[in-house]
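Structure record follows, encoded as structure tokens.
The chains shown are only part of the set, and none of them has been moved.
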Amino acid sequence: MIKVVDVHKSFGKLHVLKGINFNVSPREVVCVIGPSGSGKSTLLRCINQLEQVNEGRIYIDGEELTHPKTDINAIRQQVGMVFQLFNLFPHKTTLQNITMAPIKIKGVDKEQAYEQARELLRKVGLMDKADVYPGNLSGGQKQRVAIARALAMQPKVMLFDEPTSALDPEMVGEVLAVMKDLATEGMTMVVVTHEMGFAREVGDRVVFMDEGLIVEEGLPAQIFDNPKNVRTQLFLSKVL
Amino acid sequence: MPLSEFTFGLGILDAIATSPGYRVVTNNFVYFLGGAWYTIFITALSIAMGMVLGLFAGLAKLSKNKIIYGLSTAYIDFFRGTPLFVQIFLLYFGVLPLIYDNDPLSSAIIALGLNSGAYIAEILRAGIQAIDKGQMEAARSLGMNERQAMIYVILPQAFKVVIPPLINEFIALLKDSSLVSAITVAELMHRGDLVFANTYQATWVFGTIAMMYLVITKTIALLGDYTERRLATE
Amino acid sequence: GGQTDNSEQPDVATDVKKLLVGTNATFPPFEMQEDSELTGFDMDLIRAIGEVQGYEVEIQHMDFKALVPSVQNGKIDAAIAGMSITPERLESVDFTEAYFDAGLIVAVHKDNQDIQGTDDLKGKKLAAQNGTIGAAYCDEVKKADAATETRIFDDIGLAFMELEKGGVDAVVNDHPVTAYYLKTATDTSIKMVGDIFSAEDQYGIAVKKGNTELLNALNEGLIKIKENGTYDEIYSKWF
């Protein structure tokens, strides 16, 4: 589903990704963990082409994103992204946030888009917030709307960048529950997260990154209970 | 002595009503109103043109393309940096005659539009830059191209942010529009000048004109407040 | 500003009083600025009057719009700026006796054969300077024939530019001013047509309403310089 081949990325002189190789199979849930600054967000952003790689190739569903001729916008529609800070459109209601892209880009009929959006809101438990502006939602509600917004484009893959780290502890649960449901339904997901409980419970695989490299990867139980690499051990000791 | 005070008050009113300045104003009130209408008309069209120009120039100034950036910088520097009177003059007598058989009114609107476009460009640029980068990224990640993201996501938000400085600029433009009287466009101030020159009643004539400007600018300010409130989402 | 208070003692220039005079130096050859000096017919005239009446004359340039309020508020004692005497203006200020009969002239583009004089102005595009008798005349023409278009400029220089550009058919203006323009401007494509007309175009010096003392003094001075030949000297210097 996703194939990342030998990807390098620098910001100016700062070499952030130093040769990442990484595969995600369909319906797989991969959790990415690692210390701050290790390049987790940058990796996700490269997969979604919000950043251009300096070297290497990235494929989604067999299509090479990094090829100059590829229509990035078409592929982005297949890849949903959920940001740490939600990034909802503040000038649009919940329903409008969710339906904007289907209507304006895919040309979906308005009524149909609204129908689908209400369905999604039911799924994330926010039926009653359809006509509310983001400014009046709590953090957990915002993040659930952001997920619904990404899902409305019916993506094949969902990327999550620390979707709960800006939330109060009480609200984390709401969002994780929605993500769990998605995983159960068979969505392919890459999740950068500090929620080790979630990674352990839902993740099919855990990837540990440090200083621009994938240092260790494996089954959650294996990584959490029996990390082989010293750096993984050190990191887990601080976070768990 | 309330009665005598009352008659005294009447006396003042009487004195005003029969003063030559008062007569000049009443005789010309409709004429002034026509000028006010002209002023509003010119300003509205100039604002429309300035908004379009300002939008493109503001976006161009954010462009990474050196040529586009350079052109918009030159445009903004020139029209913000030289006196409006000179611009009116240059366009009316110099540039526009090369393009069409230009009349004062259309030339005035073009000059004011080009001028306000330069100020509006800077205002809109600041507004666009004030919008969180995450908004563009969210829009792009949904599959919008840059143009779609600008139109549907960034500009509506930027517009809301810049309403107060835009209102400042619209008011300034309304008053600057009086400079087109140099090429005899019969807007409000020009009519004031004409009536004054014939009667020398400065206080009455320009006092009336000032009140008319005040009413129009206050209306613009209130419309701005209203728009701001309507766009509030919290 | 200085003010005249004592009864005049003609011909005695020892008791020097200040006379603050305002003008708008954009009206050659009556008032203009050359090498940072205010010159012109009006300037020489008022200085001459000052001399015979025992005033130290100080002239300030200001916006035409500011002249009348300045007189009314005592910022200046008098204004001399090619101001035509009209009944309406007499409601706001007092004028001295006329010191100049300007008379109007029509100016057109060299190639224009249509307009030979005042009779041909109806239905044409006319330009004049705001506040002049020329402007009033244009309005009269317009009243007689609604098809006439009048364009009133603040600055006579711009009116001439408009005529050169072809934006109007004729400029109606005080003869001396138009004549001066034709003399000064290089490469002009303008000519004067017809005769000088409208003798009621007479210039006066404005003073504050009710300031008869100064008014009398100025009128007296005007008579004196006409009698002693100074007026004619100045006239022939400029025309």
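All chains are identified by letter, namely A, B and C, in their written order; residue positions are counted from 1 within each chain.
Just so we're on the same page, a contact is a pair of C-beta atoms (placed from the backbone, for glycine too) under 8 Å apart; a residue touches a chain by one contact, two chains touch by 3 or more.
Just so we're clear, the structure is a prediction, and the values are computed from it rather than from any experiment.
Composition of the entire complex, written as a formula in the shown labels, equals A x2, B x2, C x1.
We take it that only the chains that are shown with their structure count from here on.
Shown here, the protein chains touch in a chain-like sequence that does not close on itself. Put simply, the chain nearest the middle, going by average C-alpha positions, is B.
Each chain gets a centre from the mean of its Cα atoms; for chain A and chain B, those two points are 47 Å apart. Centroids built from CA atoms put chain C at 35 Å from chain B. Inter-chain centre distance (chain A to chain C, centres taken as mean C-alpha positions): 81 Å. Touching of two or more other chains is recorded for no residue of chain B.
Counting partner chains per residue, chain C has no residue touching two or more of them. Of all the residues in chain C, the ones that touch chain B in their complex are 64-65, 68-69, 72, 86, 88-89, 91-93, 127, 130-131, 135-136, 151-155, 158, 161-162, 165, 167. Listed in rising order, the residues of chain A touching chain B in the complex are 48, 50, 73-74, 76-77, 79-81, 83, 85, 87-91, 100-101, 104-105, 133-136, 149-150, 153. Note for the complex: chain B touches chain A at residues 132, 134-135, 137-145, 148, 152-153, 156-157, 160, 231, 233-234.
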